[in-house]
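The complex is shown incomplete by one protein chain, all other protein chains being positioned as in the whole.
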Amino acid sequence: MQRGDSLNSPFVPFSPNPSIQQGTPTSTPPLKHTLSSSTSSNLRYSSSRKSIYDRHLNRSQRSELSKASFAFLFGEMVQYAQKRVNGIADLEKKLNLHGYSIGQRLLELLLWREGRSAKRETRILGILQFITTTVYRSIFNKPADGLEKSRDNEDEYMLIDNDPMVNSYISVPKEMSQLNCAAFVAGIIEAVLDGCLFPGRVTAHSVPTEQLPAKTVFLIKFDESVIERESVLG
Amino acid sequence: MSFYFAIVGTKDNPIYEAEFGTSKQGGDGVARFREEQRSMNQFIVHSSLDIVEEVQWATPTMYMKCVDKFNNLQVSCFLTAGNIKFLLLHDQKADDAIRQFFTDVYDLYTKTLMNPFYEVDMRITSGVFDGKVKQAAKKYL
Partner (left out) sequence: MVILSLLILNKAGGLIFQRDFNEGLKKLSSNDYLVLAGTFHGVHAITSRISPVRNSGGGLEVLESDRFRMQCFQTLTGTKFLIFAEPNQPNIDVVVKRVYELYADYVMKNPFYQIEMPIRCEAFERNLVAYIKPK
């Protein structure tokens, strides 16, 4: 069934009229089906006919990654972002975006792994505890070092990490001293919050102390709707 | 006994939909809705989204049994961590079977999400996904 260039977008809206939109997606030809020749269609499926649906989600749960590999990859990510932006705020936003897509996937994966006893979080404190323990432990193998509520503002919370792993090998030059590459982790946290319907902004700030020169505080600022809902729920 | 299944995204946009009939007790797995009933299915399921949004703050569980009734049809809902709603329209009660079906589809959805080229709220057009959902339906419903 030809539908011209609406086939190219995965965001085509469904239509209730069966003559325009026939039922299930299998009757919709795969994207680029009519445009590609038969040779390139071989590339869509692996020769062993295995797809991502055959892999078990717990397969990589116990596996570890070398810190050096991650450090090199993260360094390249920072350099890649740096070439495409002008300004520190933009760079932090780009890193935040990278972390965001990771956080969306991590949220679903972690809750799936909890199994039947999985509970969705509906309260602010609940979701923050979830991030401090479960999310942090699954990425960094240790819970975050502290969670505080701001005394001045109702909608601000602070998550403290004494030594963010992503920053361990990075020395920010003096002219960019406001940059904190933990904006990447802030993106992960923001995505987890957004997914659970607690929209807000998460930013990373470095607060070096004598004993902990790499201490970072993630400032979590929730939207007003979240605070209203929280007070309604009692 | 026929079922209409839909996955709705965070912006209330449909991501996937399918129809099946029961495979138990001699059913052949093909949905038997009356013609005029079929076009109403989508409306019924999407209108229950309002109720889902109210109920979701009252309970921390992911599987919410029957959230809405319309004539003789019931809508059951499963809400994922990322606020994606799996909605099933059915005419008879079958809580446990439906819960197992939802768990299977949740597994499939999470795997779809692991694809770096798949973003949240995108349509699911994979034939493999479709096949596996129908397989799960045959197994449990």
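For reference, chains read A and B in written order, and residue numbers begin at 1 within each chain.
We adopt the following convention: contacts are C-beta pairs under 8 Å (C-beta built on N, C-alpha and C of every residue); 3 or more make two chains touch, one makes a residue touch a chain.
Just so it is clear, the structure is predicted and the values come from calculations on it, not from any experiment.
A.B. asks: Among the chains included here, which ones are touched by the excluded chain in the whole complex?
C.D. replies: Within the full complex, the chain not displayed touches A.
A.B. asks: One chain is left out of this view; which of A:82, A:101 or A:162 touches it in the full complex?
C.D. replies: Of the listed residues, the one touching the omitted chain is A:82.
A.B. asks: Provide the residue numbers of chain A that touch the chain removed from this figure.
C.D. replies: Touching the chain left out of view, chain A contributes residues 68, 71-72, 74-79, 82, 169-173, 176, 181, 213.
Basically, only the chains that are shown with their structure count from here on.
A.B. asks: Taking the mean of the C-alpha atoms as each chain's centre, how many Å separate chain A from chain B?
C.D. replies: 25
A.B. asks: If you look only at chain B, which of its residues touch chain A in the complex?
C.D. replies: Residues in contact with chain A: 13-14, 16-19, 38-39, 42-43, 56-57, 59-62, 79-83, 103, 106-116, 119-132.
A.B. asks: Residues of chain A touching chain B in their complex?
C.D. replies: 10-14, 16-18, 23-26, 28, 30-31, 51-53, 55, 57, 101, 104-105, 107-112, 116, 118-122, 126, 195-197, 229, 233
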